[in-house]
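Worksheet: one structure, shown below.
For chain A:
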Amino acid sequence: MESNLQLWLIPTVPLLGALWNGLWGKRSSERAVASVAVGAVAVSFLLALRAFFALGDAPYLESYFSWIAAASFQAHFNFYLDPLSAVMALIVTGVGLLIHIYAVGYMSQEGGYYRFFCYMNLFLFFMLTLVLAGNYLLMFVGWEGVGLCSYLLIGFYFRREDAADAGKKAFITTRLGDFGFLIALLMIYSTFESLNYSEVLPAAASLPVESTAGPLTVICLLLLVGAAGKSAQVPLYVWLPDAMLGPTPVSALIHAATMVTAGVYIIARSSALYVHAPQALFMVALVGGITAFYAATIGIVQTDIKRILAYSTISQIGYMVMACGVAAFSAAIFHLMTHAFFKALLFLGAGSVIHALGGEQDIRKMGGLRHYLPRTYWSFLIACLAIAALPPFSGFFSKDPILWEAYVSPYGGILFWLLGILTAGITSFYIFRLFFLTFHGHSKTAVATSSGIHVAEPAHHGVPHESPPIMTWPLMILAALSLAGGWVGIPALWRGGDHWNLFLAPAFRLAALPTEHAVSHDAATEIIFTLASILVSVAGIALAYLLYCRRPELAAAAAARLRGLHTLVLNKYYVDEIYRSLFVQPLVVVSRELLWKGMDAAAIDGSFQGLANRTRRLGDRVRRMQSGNIRSYAGWVVLGAILLISFMVGLAS
Partner candidate 1 sequence: MPNSYFQNYIPVLVMLGVVAFLAGAMLVLSYLLGQRRPSREKLAPYECGITPTGDARQRFSVKFYLVAMVFILFDVEVIFLYPWAVIFRELKLFGFVEMLLFILLVAAGFAYLWKKGILDWTKSDSGEFG
Partner candidate 2 sequence: MPAWNLTAILPEAILTVVGIVVMLLGSFSSQNQDRGCRTVTLMGLAGATVAVVAQRQHQGAFFDGMFLVDPFGIFFHLLFFLIAALVVLSSADYLQAEKLTVGEFYTLLLFGTVGMGLMASANDLILSFIGLEISSLASYVLVGFRRGVASSSESALKYFLLGSFATAFFLYGIALLFGATGSTRLTQIQEILRNVSGRATAGAAGTVLLPTPSTLSSLAQGPEQFPTALLGLAASLLFVGLAFKVSAAPFQVWTPDVYQGAPTPVTAFLSTGPKAAAFAVFLRVFLVGLEQTADQWSALLWVSAALSMFIGNLAALWQSNMKRLLAYSSIAHAGYMLVAFTAHSVDGTSAVLFYLVAYAVMNLGAFLVVTHLGNRGERYVEMDDYAGLGYRSPLLAACLTIFLLSLIGIPLTGGFLGKFYVFRSALQADLIGLTILSVVNSAIAAYYYLRVMVAMYMNAPERPVPLEPVSSSVGVTLFICAGGTLWLGVFPQSILRLAENAAQWLLGAG
């Protein structure tokens, strides 16, 4: 290993980019702004690559200076490189780079170009700090910083009132989680007398496994609260769907690929703590499993393309959290990586669609885009296949171990496997519903144009057109990664080298399962399980195909009779008829009426809203205390004094 990797450069370069654009971006041309921003990320990516290849067996630690060095408390600015943080840094910079390039094209018609890239670079700075930090306090710095940038970027379209509200909601909700993190941090310090991973993790590993809830369990649960806030897990997930009001590259980078997975990272990072607190681990698995299933069902009934992807993200992160919960940490990180590829691709593809349609986000108004956006179409298809976990796409190789571990792990069980497999089926269904509705069937725009009827749709300007190359190239690279990204982790079962697990093993050495727990299952069982999951995915796709691809001939017939607009409406009813007539109906009803409207909108969202409103009302009552009248103020003082005196004198006698 090289003696000095200068890890600090990795986050600092984007920071410099952010500063540059923040200070001079207003006066620079778009081109200059974009090259500074993209250049900074590219440099950072190369540095991360260098660090990745320089990595040895032992964790590599760089300490810069002492941050807080009081007698009773020590904290340093130090960075920590092990397989886990190296992989994370690569994902962040790599996907970040592609999304930056994409954004160069995507944002070119929007205002505030320099501001956007300034925030994006700043975000990468904080994200890399989070990932590379060598102690929990520095991680918290990054943790808060990414939240702040996320807030700034969600509210980027500041003229939209709802965008600003969504930003605030995201900030406050995640902050609730942040305080869980903060208290966990203080407790870690009081338990281990240090915040450095290099000291805390071995110390935790040397502690006995807590059979009843002890300090470790409390710490782990508090960390889980933090993770749930940042990673949009039940019940703190409400902010993420609203966060989709930000620009699409932001959704791709922050709310799909990187920031929201920080919760998974922190659990994986603290794996040594978690395996010694089985109860906390069980809670992690439960939260993850429930979130995965719950969010997927909501995804079925959404119509906004980005909201579907948002719920899908919540669900997929639930998968990762569940994987952590069954102590399959390397599988969780594996899925984190492949998810970063295909979810970023999905978002960017969606962005391309939205871009092509001039801002339209409702999938019911889309269709037949396959002819207009061929490159987007093919890359989107790959992403859909990847998220539906069909072999040989990356999602398959990362999701399969999670399902398998959920079953065989000593912390798992058949319940988690069932949750996982059901989610897998629903996932492939809703993602292909989105896919077919968007790209197949008849183009509604085309119908309107060819029939000569003027459709009052000011948002659509003309025929949909493919995005410029600067936007499609990142799509294709991501498509390649979504296809092949999983091949690094082909397990031995499929004649693969299992490189991934071997590579990450050092990072989770302290969290390794005790050998006596390792239950051996024969290959046949594993193959059966794998086949089952493939089957479920295929079934989901088939169902979606059945429901949403029978439409083309109906629509074509309607178009022939020059009654485009009418049949469009009719057609929509037709879809609904099919919808109802099929066995999906109960699920849909339950999902829409109970889970989404009942739970999501009313109970969870409502209770947060209610809490906020109640707090404000309380505030109103409190401020009425300040009547402005001196005598009543004096009355308060006297009242307080009397209470105080009676308390003190009463205590004394």
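Here, contacts are C-beta pairs under 8 Å (C-beta built on N, C-alpha and C of every residue); 3 or more make two chains touch, one makes a residue touch a chain; residues count from 1.
Selection rule, in plain terms: all candidates are chains of the complex that A comes from, given by their letters.
Quick caveat: nothing in here was measured; it's all calculated off a predicted structure.
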Practice prompt. Sort out for me which candidate, 1 or 2, comes into contact with chain A in this complex.
Written response: 2
Worksheet item: Which of the residues in chain A end up touching candidate 2 in this complex?
Response: 22, 26, 66-73, 137, 140-141, 144-145, 148, 151-152, 155, 158-159, 163-164, 167-168, 171-172, 175-176, 179, 182-183, 186-187, 189-190, 612, 615-616, 618-620, 622-623, 625-626, 628, 630, 633-634, 636-637, 639-641, 643-645, 647-649, 651-653
